[in-house]
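Left out: one protein chain. Kept in place: all the others.
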Amino acid sequence: MRIARPRMAPSAYVWLLLGAGYFLVPLYSTLAFSLKKNVAGTPCCTLSNYGWVIHNGDFWHTIRLSFVLALETIVISLILFVPTIYWVHLKLPRLRPVIAFMALVPFVVPPIVMVVGLLRTFHGAPGWYYGSPYGFLATAYVILAFPYMFFSLDAGFRSIDVHTLTEASQSLGARWTTTLFRVILPNIRSAALAASFLTLAIVMGEFTIANLAAFHTFPIFLQYVNESQGFPAGALTLLSFLITWAAMLSLLLVGRKRGARGAAIAGAR
Amino acid sequence: MVTLPFFAYTIAFLFVPAASVMIGAFQDKANHATFSNIRLLFDHPYIDAYWGSIRISLVTAVAGALFGMLIAYAAIREGTPRWIRSVLTTFSGVAANFGGIPLAFAFIATLGPLGVVTTWFRNAGYDYSVRWPHFQLFSERGVELAYMYFQLPLMILVIAPALDGLKREWREAAANLGAKQWQFWRHVGIPVLMPSFLGAFILLFGNSFAAYATAYSLNQGQNIVPILIGAYYTGNVLDNPHIAQALAFGMFVVLALMMVIYIPLQRRAARWAK
Partner (left out) sequence: MSYLQLESLHRHFGPVKALNGIDISLGEGEFLSLLGPSGCGKTTALRLVAGFDRPNQGRVLVEGRDITGVAPNKRDMGMVFQAYSLFPNMTARQNVEFGLKIRGRDRSSRSKRVEELLELVGLAQAGDRFPHQLSGGMQQRVALARALAIEPRVLLLDEPLSALDAKVRVQLREEIRRIQLELGITTLYVTHDQEEALAISDHVAVMYGGVIEQMGTPSEMYTAPKTPFVAEFIGTMNRLEAHVVDGTAGEVEHAGKRLRIAAARGRRTGERVLILIRPEALELQAAVNGGNGGDNTLAAEVVTQTFLGPVTRLKMTGGLIADMSTARASALPVGASVVAQVPADGVQLLTLTDDLPDIGEGT
């Protein structure tokens, strides 16, 4: 009932305005560029750049590739991590700090270092793996997604009573698989979805590994357009930003429910 | 055991590659053990790249930590409407992931030779590329400016919970006991925030140190380590793969050092969060 509302401090105004300016100007510039046709004359505004993007075969090819890669990464990650984290929470709680520590390893072995190791280790691997994005790249991306998957799923599992649910399910006669799919999974749904959206953002934006391993994903295409075309790159950049934005928004909406971790930092840098 | 696939996977795709980098760093072209690669790291241009990376990382970590904290505090403190905080957090979540290639283009569109801001200044009669030849988007300062775009949001997201933890009762109790604003900050506010602040600083440093895509797209030449590593694979600059591995090993050492400092700091911060 006491709705005391003191006035906003003047310094707060200053910092917030400066922050807003810094963040919004580049976005505006991108939009401005995307609506220009060429340097001289024509002030504004044309949608021809967007048209160029939509009619570009490479665009659709690479975005499809990245998207499918993302889905593949998400599926493999979930299959790999969900049962593991479930089991750790249920039976092996002492392993949890070990896995949590492992989740910090990608901080010490960032993509640029990891790709060097991967390329060296799998140098002699068969072509269907080493030469295919769905093989080499996907397995690397699963590792990239691992910390975010872990923290999100872990928070999800911590928010439900794993023991009670499992015991209740078993006392009613269910097998392990039934318990996992019918009882546990629905309850960590929001955590799993949040982690999935984050992974989507990661894969759609990952450049380092794809670049060094020479695969043609969407970010690679983006860089190519950056280098070769001027203004169409603006349309493409804005599109890329919107994709990230959509993924993060979905994450936030899904994450509102209990058990999902808040937004994390996972994009290409 | 259920956890076997997980461990097998991480060993195969994380630990083994990481180890292979370590090992490769100490091998020569004939795969014999040697320190020569490591020794080479201390020569130009490699040592310059390390200094470049460290410089940029320090600058963006300090600037990101300071300004990020000021912005976050402005949004969270009493008196600021609640919606500003939500907007800031949401936007930070998105902006933190808007790095790499798209970010580089956005900055080129803003501060590049044909950039929106550059043109504004030029139309106003002020061509800063002449006045400030050091400031060029495709220079160290430019890269730092671009890096802030994901460093600031990272700081905001990380420090917000710590700022929330600054209980209003502390400020009032301090005032009640006679303290002025600055005395509160000096004796209570800053000491309580320090572990979180330092932890966030380390996070920002590591984040910047490992960054590759943005610098690549801003055509950084070879003054930071990730670009140098990439050059081996995308260009033909280095001819000895073990140098690239040694460079990667060097990065690993720097980052591991950061982690060693980070973990106890986190524990400290959590202790006072009660």
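Each chain gets a letter, A and B, in the order it is written, and its residues are counted from 1.
One rule holds for everything that comes next: a contact is a pair of C-beta atoms (placed from the backbone, for glycine too) under 8 Å apart; a residue touches a chain by one contact, two chains touch by 3 or more.
These numbers come from a predicted model, not from an experiment.
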Candidate in contact with the missing chain, chosen from B:12, B:38, B:62 or B:188: B:188
Where the missing chain touches chain B, by residue: 167, 169-170, 172-180, 183, 187-188, 191-192, 271-272, 274
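FYI, only the chains that are shown with their structure count from here on.
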Partner chain A, residues of chain B touching it in the complex: 2-3, 5-6, 9-10, 13-21, 24, 67, 70-71, 73-75, 77-81, 84, 88-110, 114-117, 147-150, 152-154, 157, 206-214, 216-217, 226, 229-230, 233-234, 241, 244-245, 248, 251-252, 255-256, 259
Touching residues on chain A, where the partner in the complex is chain B: 5-9, 11-16, 18-19, 22-23, 25-30, 32-33, 39, 80-81, 83-84, 87-88, 92, 95, 102, 104-121, 139-140, 142-143, 146, 201-202, 205, 207-208, 211-214, 219, 222-223, 226, 230, 233-234, 237, 240-241, 244-245, 247-249, 251-252, 262-269
